[in-house]
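Sharing a structure with you now.
Here the complex is missing a single protein chain, while all its other protein chains stay put.
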Amino acid sequence: MTFEAFITTFFISLRHGSIVALATLGIVLIYRTSKATNFAQGMIGTFNAYVAGYLMIHHGASIWVATLVALITAFITGVIIDKLFIRPASKSSAVGKQIMTLGIILILVGIMNMNFGLIGRVTNTNNRVTRFIPTTQTVSIFGQNIPWDTVFVTVLAMVLMGAIFWFIQKTRWGLGVRVTASNEPVARLMGVPTRTITMLSWSVAAMLGTIAGIALASTQGGITVGLLIGVQISAFFAAVLGGFQTFHGPVIMAYVLGFTLRMSRYIMMTVFAQSSVLADALIYTLVLVVLYFMPYGIFGKAPVRKV
Amino acid sequence: MTKKLKKALTFFDHHVSCISRRVHRVLSSIPQLQFVLFGLAMVIVGYIVYTGSSPGNINVLAIIMIYSMVALGLNLLLGYGGLISLSTAPVMGLAAHGMRILVVGEQFGQVNYFLAIVIVLVLSVFMGLLIGLLSLKMEGIYLAIATLFFGYIIAELAGAFELFSYGQSARMGAITFFGDTSLSWIHDIWTLYLIVVATVTLVVIGLYNILKSPTGRAFMAISRSQHAALAMGISVRRYRFLAFVISTVVAAIGGILYVTFRQRTGAFDSRWNLELSLILLAIVVVGGLKSFFGMFLGAMIIIGIPEFYFERIEAFIINRGWFGESFRMLGFSDVFAGLMIVLAILFYPRGAIMIFYTLKAKLIALKQRKAGRDVSIDVE
Partner (left out) sequence: MYFGGLKAVDDLSFTIEKNQIVGLIGPNGAGKTTVFNCVTQFYKNYEGRVLYSTEDGEALDLRTIDVTKIVRLGIARTFQNLELIPDATVIDNVLIGAAQDVKTNLFDHLVRTPRTRQQNRELRERAIEILEFLNIALLKDMYVLGLPYGVKKKVEIARALIANPKLMILDEPAAGLNEQETQELETLIRKIRDDYGITVLLIEHDMRFVMNLCDIVCAINFGKLLAVDKPAAIQKNPLVQEAYLGKED
C-alpha cells in the first residue's frame, strides 16, 4: 500500500468512522436514558434522510435547506416515538422495549415502501443527492487532494459530538441526563425532569442519525431503505465493543471500527483481489470473537448480580 | 324470550357443555391430540381453499404453517428462556440454500433428498452450537445484538459466494423422493401442502413434549428465577445453549420445508433478511408467549391478514387514485406488523391469545350476572 493510497483511505475511513460514531452516540444516548436498545436508530435516520432526499430530488432544494428541514422532522419523529411508543411502555421490560423498537423499524420501512408519491425513484441517477461541498473543491493534505466535503463531514461530526459531550459533562441539563442514565426513578423523585430528558434524547438521537444518513447518502447519490443498515450494524458493534455503560467508549470504538472496516476493504480488494463483502464479514467475525472473551466490551464492566 | 326458546337454549347449552367436557377430558389425558386435530383441520381448510376460487392461497396457508412452527421455536427462546434471537431468518435461508446446493448438485454432486435433509440438519446443529457459544458469555442486550451480528455475517457471506448464487433466489426444481416419485410445485402442490402440514404437526408435538418436560421447566427457571435454578442444580448456561440449538434446528427445518414447498431458495436480501426475523418476532409477540395456537394466531394476523385482504384494499385505493399510481400496499403490511407489535406490547403483553381468556372471563361474568348470582370469577 502506497503512502498516497493510505492518506486517501485514511480520510475516507475517518469520514465513515464519523458517520458510524454519530449513529452510535444516538444509540447509547437512548440506551442510557430510556433503558431501550434502539434497533430503529438507523431506520429513523434513513426515514428523515428520505425527507431530505425528496426535497432535493423533487423540489431541487439545496442540501443545506433539505438537511435543515430533515433535522426538524427528525426532532418531531423523536418526540412522536417517545410520546406514543416508548413512554407508554415504560413499565414493560427491557426486552419489551427492544421489541418495540423493532416494531418501529417495520413501521418506518413500511411507510417508505408505500411510495405515497413521497419519493419517486430515489436512486434516479440524474437527480442525485448532492454533496455538502462539490467534490471538485479539494484541499491538499500530504500531497493528496482530499475533498473539502470529507473534511467538512468529519469536522461537523466531531464538533457535534464534542458539543454533546460538553453538554453532558458541564451543564445542568447534562447533569440531568447523567442522573437519569444512572437511576431514572430516583432522578424523577428528586425533581429531575426525566420525561423531558428522555424525549430530548430520542430527538437528539434521531437528529444524529439523520445527519449520518444524509452524509452517507450524499456519497452514494441516492437513498434506499437499506441505507443505514450497514452503519447501524457497525454502530451496534461499536456500542457493544465500547460497552454501553460509558458515553465515550462506543464513540471511540466507532472510529476504530469505521476505520478498520474501510482499511480492510481496501486491502481485501487491492491486495487479495477479493470482494469487499468478505472483508466486512471477516472483521465482524473477529469482533464476535473479541466479544466472546470480553462480553461487556473493552471499556465496560460486568454488572454485579445480587442474590 | 318465549319459554320454548328458553327451553331449547338450555337444552342446547347442556349438550354443548356435555360434549365440550368430554372433549376436554380426552384432550387433557392426551394433550398431543390437539395438534393432530389441528393438523386435520388445516388439511380440510387447505382442501377447501385448493378446490375453491383462488387456489393460490394455499401457498399462504403453507407459509403461515411454516412460520408458526419457526415462531414456536423462537418462542422457546423468548417466551421460555427470555432470550432474543435475531438470526432466525438467515438460518432459514442458509438451510434452504443448503438444500438446493445438495439436491441440485452443481458443485458437490447430487445427493438424495433425505440425505440432504440429514446433512443440513447436522450443519444447523453446528450453527446452533456457534450461536449458543456466544450465549455462554453474553447476556441481555449484548446477546441480542450478537445474534443480530451472527445473522448479518451469514447473509453477507452468502452474498459473497457463487455457491449460494450470490445470495440470490435460485430454483431447486422438482423433488425426487424414491426412485421416480417426483413432486413439483406446479403439479403436486396439494401433496406438498400435506407434507408441510404433517411435518409442522410432528415438530410442534415434539416441541410441546419438550416444553412440558423437565427440560421445559428448566427453560422457564433460567429466565424467571435464575438463582433458584442454579441452587437446584440447573446450569443456566447449559440450558441457554440448548435453547439456542433447538430453536436454530427448528428454524432450519422451516427453511427445508420452505424450499421443499416452493422449490425456490428465496434471496437473502429480499426474503431471509432482518425484516423476516422481525416479522417472526412479531408473530411471537403478537401471538402470545408459550403456545403454538398463539403462534398460529399471530401468523394469521401478521401474514394472513395482509396477504388475504391488503391486495384488495390496494386495488381499491389505486382505482380511486388517492395516493397516485405508485402507491403500493407492500409497505402497509410492514406498518401493520409493526403497529401490531407496538400495540401488543402496550396492551397485550402476554399476546393476542389472551384476548380469548379475557372474552371467556367476560362471558362467564355475563352468564353469572344473568343467573343472578354474585360469585367472584377465577379467570384461569
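By letter and in written order, the chains are A and B; residue numbering begins at 1 in each of them.
Basically, a contact is a pair of C-beta atoms (placed from the backbone, for glycine too) under 8 Å apart; a residue touches a chain by one contact, two chains touch by 3 or more.
Computed from a prediction, not measured in an experiment: that's the story for all the values here.
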item: Chain not shown: contacting residue from B:Asn112, B:Ser184 or B:Ser235; value: B:Ser235
item: Touch with the omitted chain, as defined above, among B:Val60, B:Leu136, B:Leu194 or B:Met220; value: B:Met220
item: Positions on chain B where the hidden chain makes contact; value: 32, 206, 209-210, 213-218, 220-221, 224-235, 242, 290, 380
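FYI, only the chains that are shown with their structure count from here on.
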item: Distance between the centres, which are taken as Cα means, of chain B and chain A, whole angstrom; value: 33
item: Residues of chain A that touch chain B when the two form their complex; value: 31, 37, 39, 85, 88-89, 92, 94-100, 102-117, 120, 226, 229, 233, 236-237, 239-240, 244, 275, 277-278, 280-281, 284-285, 287-288, 291-293, 295-297, 307
item: Chain A partner contacts - residues on chain B that touch it in the complex; value: 78, 82, 84, 133-134, 137-142, 144-146, 148-150, 152-153, 156-157, 159-160, 227, 269, 274-275, 278-279, 281-282, 285, 323-324, 326-342, 345-346, 349
